[in-house]
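The excerpt is restricted to a subset of chains, each kept in its original location.
Here the chain labels run A and B in written order, and each chain numbers its own residues starting at 1.
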Amino acid sequence: MSKLETVVNEIVAEMRDMPQRGEVASYIPELARVDPKAFGLVVIDAEGKVAAAGDADTPFSIQSISKVFTLTLALGKFGDRLWQRVGREPSGSRFNSIVQLEYEKGIPRNPFINAGAIAVTDAILGGHQPREALGEILRFMQYVAADDTIYIDDKVAASEQRTGFGNIALANYMKSFGVIEGPVDYTLGVYFHHCAIAMSCRQLAMAARYLAHFGNDPTTVLPVVTPERARRINALMLTCGHYDGSGEFAYRVGLPGKSGVGGGIMAIVPGKASIAVWSPGLDASGNSQLGQLALERLSKRMEWSIFGA
Amino acid sequence: MSKLETVVNEIVAEMRDMPQRGEVASYIPELARVDPKAFGLVVIDAEGKVAAAGDADTPFSIQSISKVFTLTLALGKFGDRLWQRVGREPSGSRFNSIVQLEYEKGIPRNPFINAGAIAVTDAILGGHQPREALGEILRFMQYVAADDTIYIDDKVAASEQRTGFGNIALANYMKSFGVIEGPVDYTLGVYFHHCAIAMSCRQLAMAARYLAHFGNDPTTVLPVVTPERARRINALMLTCGHYDGSGEFAYRVGLPGKSGVGGGIMAIVPGKASIAVWSPGLDASGNSQLGQLALERLSKRMEWSIFGA
C-alpha cells in the first residue's frame, strides 16, 4: 500500500466517529435528507493512481462546486471579457450576501459567490435556450470526468427552484443593473440545475484533474485549458473558494479548493494530485466541517501545502 | 549569467521606461517626495545567490510590509491566542476601511489591513514601554535580514503621526470595543514607527528568507519560525497581502506577497526564492503598479506560480 493510500485510509477511519460533524444544509429541503454520517475521500495522483476510501462512489449534490466548471466554460467562450461582468476579489461576505452588489452597481465580487456564479451562468446562456446551455455544461463535466453517467438530480433542482428566493433576489437585483442579460428565469433555471448535478468523490476527483495537471500528460489528462488559465482558476479557488471561510481554508489546508453546501470539497495539488472529499455537515460559513479537517490532515501528512512543505 | 539573473535584468530594463507608473502615495507628506522613476528588484534563491538590478540598495519606507514581521513576532509570543483579537479572512475592503469593524464589534478581519496590524502591534506592546516594543521589532527585522544597519526613518514616522488621522480613528474605534488594551497613543506610536522602517530591496529579500525556506537550510537561513507557521503566514499573505487587490495579485502573480504604500512588495516562492521589488507609484488599491507587473513577469518566466507551472 502506498503512503498516499495509507494516509487516505487513516483519515477516513479518523473521521468515522468524529462527534462534531456540523449541520446538514436545510435551506434546500431535498438536501436535508442526506445521511450526516456519510464520508468519502478520493485522491488521484499524477500517474492516475486512485486512492479511495469511505463513500467514494455515492453521488451527492455538488452544488457550488459546479461553479468551477461553469467558470472554466465561460472563460473558454469569452476569455478576459468575462471579467467585465464579475470581479475576482474575495468578497469578505457570506455566499448569499447582496450588500456588496448594491455598493458596486450589480457587479459581483467573484465567480464563486452565488451572485457571481449566476452572472457566469447568464454569460454561458447567451441567447440560447436553457436546455441547450444546461446540456453543454453537463457534457463538459462528463468530458472532464471521463464519465457519461454523471447526471442532474431533478428533485434537488426542483426543490431549489421552489425555495431559492435568495438566489432569485440576487439574479433580479443584478438584472436591475443590466448585469444579467437574459430572462432571469432562464438564467436561474440553468443555475439551479447545474448546482443539482450529482457526482461521487471518484467522479469529482477525476473532473479536477485538468486543474491539477492542465494537459501536461496526454495519456491521462484531457486537454481542457491552457496552463495559464488553470493557474488562474486555481488562484481564484484559493482566494474565493470557500466564501467567508476562504482565508481559513488557505491557512489550515493550503490548497486551492471549492466547496459546496452538499458537503463536498474539490481540491488540487498543482502538478501532484486532485482530491474530492464529502461529508454533509457544514460549519457556520457553509463549508463541510469534516471535509476541511480531512483535507487539513491530508495536506499536512502528504506535505502538499502550496505555501511550503 | 544564470537564467534568474538574465530574467531579473530583463524585467528591470523593461520597467525603466514604462509610462504608466501609478501615483506616488501623497497622504503621508514625507512619502510624496520619493522619485517616481525609482525601481529596484532583488531575488535570492535557495542557495543564497542574489540576483539584483536597478535601485537594489536604496532604502525606502517599507510601510505595510512591516505587518508581516510584527505578525511573526506576535505569533511567537501569543501563538493561536492572537486570533482572538484579529481574524484571518480577506476583508473585501480597502486597507483603511472602518465599516467592517463596526459590524464585527471591533475585531479586524486580518492582520494585514491597517486595523489588524494596529491590533497586532498592541499585542506586542503588552504592558511595555513603546521604546522597548519598537526596539524589539527593529532588532527582529535586523536579525531576519542579517543586517544591523536597518533603521527607522523618524521623519516618515513623525509625518504619519501628524497626519495619520484615519489610523488614529481605527485605533480609538477598536479601543472603544476593548480590542486595543494599551494606551492608544503608545500603540499608534509603535505602529507608525515600525511602518517607517527603511529598507532596500536587498535587505527585504534577505528578511523574507525565513518565509521561503523556514529554517531548512541552516547555513543560510536563520531559525525563526516552525515550517507550519511559515506556511500559515504565507497563506495569509496570499489571501490578504494586497488589500482589496489580493485576489488580483493571486490571479496574476500567484505568489504570497505583501505590499506597502511606499511602493515595495515582498514576495516568496516556497522552497525556491525570496523577492523584493520597489517602484513608488501605486494603483487604485494602494499596491505598487510596476511592482506587481514585474512580479507577474518574473513568476511567469521563472515558472514560479504556486498554482502550477
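As a working rule, a residue touches a chain if its C-beta (ideal position, glycine included) is under 8 Å from a C-beta of that chain, and two chains touch if they have at least 3 such contacts.
This one's a predicted model, so the numbers in the text were calculated from it and none came from an experiment.
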Whole-complex copies, counting every chain including the 2 in place: 4
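One rule holds in what follows: only the chains that are shown with their structure count from here on.
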Subunit A and subunit B: spacing of chain centres that average the CA atoms, whole Å: 32
Residues of subunit A defined as touching subunit B within the complex: 87-93, 100, 109-110, 211-212, 214, 227, 230-232, 234-236, 238-240, 244-248, 250-251, 254, 256, 270-271, 300, 305-309
